[in-house]
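Heads up, one of the protein chains got dropped from this complex, but the rest are sitting where they should.
Order of writing sets the labels: A and B. Residues in every chain begin at 1.
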Amino acid sequence: MMKLEKKDILGIREMTVDEINLILETAESFLEISTRDIKKVPTLRGKSVINLFYEASTRTRTSFEIAGKRLSADTINISASTSSVVKGETLIDTARNLEAMNPDIIVIRHSAAGAPHLLASLVSQSIINAGDGAHEHPSQALLDMMTIKAKKGKIAGLKVALVGDILHSRVARSNIYGLSKMGAQVVVAGPATMIPRDIERMGVKVYTKLDDAIADADVVMMLRIQLERQKQNIFPSLREYAQHYCLNRNNIKLAKDDVIVMHPGPMNRGVEISPDIADDPNYSVILDQVNNGVAVRMALLYLLSGGNE
Amino acid sequence: MMKLEKKDILGIREMTVDEINLILETAESFLEISTRDIKKVPTLRGKSVINLFYEASTRTRTSFEIAGKRLSADTINISASTSSVVKGETLIDTARNLEAMNPDIIVIRHSAAGAPHLLASLVSQSIINAGDGAHEHPSQALLDMMTIKAKKGKIAGLKVALVGDILHSRVARSNIYGLSKMGAQVVVAGPATMIPRDIERMGVKVYTKLDDAIADADVVMMLRIQLERQKQNIFPSLREYAQHYCLNRNNIKLAKDDVIVMHPGPMNRGVEISPDIADDPNYSVILDQVNNGVAVRMALLYLLSGGNE
Partner (left out) sequence: MMKLEKKDILGIREMTVDEINLILETAESFLEISTRDIKKVPTLRGKSVINLFYEASTRTRTSFEIAGKRLSADTINISASTSSVVKGETLIDTARNLEAMNPDIIVIRHSAAGAPHLLASLVSQSIINAGDGAHEHPSQALLDMMTIKAKKGKIAGLKVALVGDILHSRVARSNIYGLSKMGAQVVVAGPATMIPRDIERMGVKVYTKLDDAIADADVVMMLRIQLERQKQNIFPSLREYAQHYCLNRNNIKLAKDDVIVMHPGPMNRGVEISPDIADDPNYSVILDQVNNGVAVRMALLYLLSGGNE
């Protein structure tokens, strides 16, 4: 097997197709561990993984923590709300301090785009970006690609529609980089205020209407509306948003018959996705995404720790 | 040894006497582990236990965490204050997401009565109710019964007085179910505004005066006054409450000479219990309750994981 030649996982933009394939294949081989009676292998015993979360999170932090523990790594959680972040220390000083404690990997989520890259340039440990502002969320895109590949047998040649607040979505950005690299055709739809101006340069096709985007799609990925954006007058009301962009029993029929529906969570049911679609096993692969998420994160921790050496 | 035929521990109401006895006996056999120099057995190695706490807690969460670690399980803590709960995800979606990460047991505390039952009906993992609103707190009642049994040699035939805010107390409710099933005579006392209307149907005798309830009691269990209830005009003032319902050196003499005094904690010293009673080793078994709590939770984790199979 190939070795991952990277120190850090900062974004999908910097990844090659070979690297993505290596991570997905490693993750697939780890899937089985979580189904065992004893869900633990000694692979990363004596390694320590710090989860440094400057933004609230359940699923991503828990997913990385479980991934670490299943590989027998020690996991240490630091959340901004109970840390010396409140004392005004700079991110750089926090990072250098953590480095001096000799962890092996630091997983960071931060509201500022580029924060993980700054860390990576300063400390010798491996950094995993668990979401930085509206920039990238590479482990999410990897688990999304893993899910598509598992359900469709391939990624190349598929039509994937991303719907919602593309502008503020790190999930969208990482998926656009990844899916395009892997040969999918990516289209997006959302209110004009939620579409980045230069997005067509990323190779995606832009639609204003949901129906146009999901027509004949193999995969529809609905993005979370961040309710706090409402104050910024980016969209008029949740009700109006839902009227135009909520995936439901009617508009889903425009997609291919075997379309799969994805959502990174947490969902606003009835806003971006109707409950009957979210819960319909014929369409929804949302919980497969979560399940694959643990395997992808195990793969990242493993490969960054020098697995396959 | 018998096997526990339940997927979940939701309440004492649903438990049989045999099940209660099985749990208590298993807990008794685990007590010794916490006194060893190396307080750890490999029983649940590779199992993961998620502590999902929507309400603040020290002792219950810590007790479950220690119980899990002494059995070598991996423990993952999620507290609402630092989780995506703030993002407005429904409890159901949170639960399904956690399920997709393949933990073995989810321990949940929630302010809404019935929340654990909802989870249990939706996910395949075992759910332990660590307190749901004013409904049930089964592990507390089990540790209370374990403590009574250890101190008195039996439960059947004893007179047990519960004093205080019966109406809002999940501890009271679980104990009334459990102690009644086990053959104790349960009496309650408290201000009229703190006694549920239909409580006599549960087989308990109701008194308004503390003195009447604790007369000849073998066990007196004082309940915590939740100070935030004051705003609701349920009781006039702490001082007045204490005047009528605080257990102290004088009124304790009405109980049996060998009476034991219990409290689920955290105590409001001088409100529901006077400090000299709380700290008197002739009466108080409050710290035995805490000690037994770890053993009871070890037993629950063990039995739900298929122990005795």
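Assume contacts are C-beta pairs under 8 Å (C-beta built on N, C-alpha and C of every residue); 3 or more make two chains touch, one makes a residue touch a chain.
Since we're looking at a predicted model, the values are computed, not measured.
Undergrad: Would you indicate which residue among A:78, A:182, A:285 or A:300 is in contact with the undisplayed chain?
TA: Within the whole complex, the residue contacting the unshown chain is A:78.
Undergrad: Have a look at B:57, B:90, B:180 or B:248 and name the one touching the chain we're not showing.
TA: Of the listed residues, the one touching the omitted chain is B:57.
Undergrad: Could you pull out which residues of chain B are in touch with the chain that's been left out?
TA: Given the touch definition above, chain B has residues 34-40, 53, 56-59, 62-63, 65-66, 69-70, 79, 81-82, 227, 265-269, 287-288, 290-291, 293-294 touching the missing chain.
Undergrad: Residues of chain A in contact with the chain that isn't shown?
TA: Output for chain A: 45-48, 50, 74, 76, 78, 81-90, 93-94, 96-103.
Quick note on the criterion: only the chains that are shown with their structure count from here on.
Undergrad: Between chain A and chain B, what's the gap in Å when you average each chain's C-alpha atoms?
TA: Centre separation, chain A to chain B: 39 Å.
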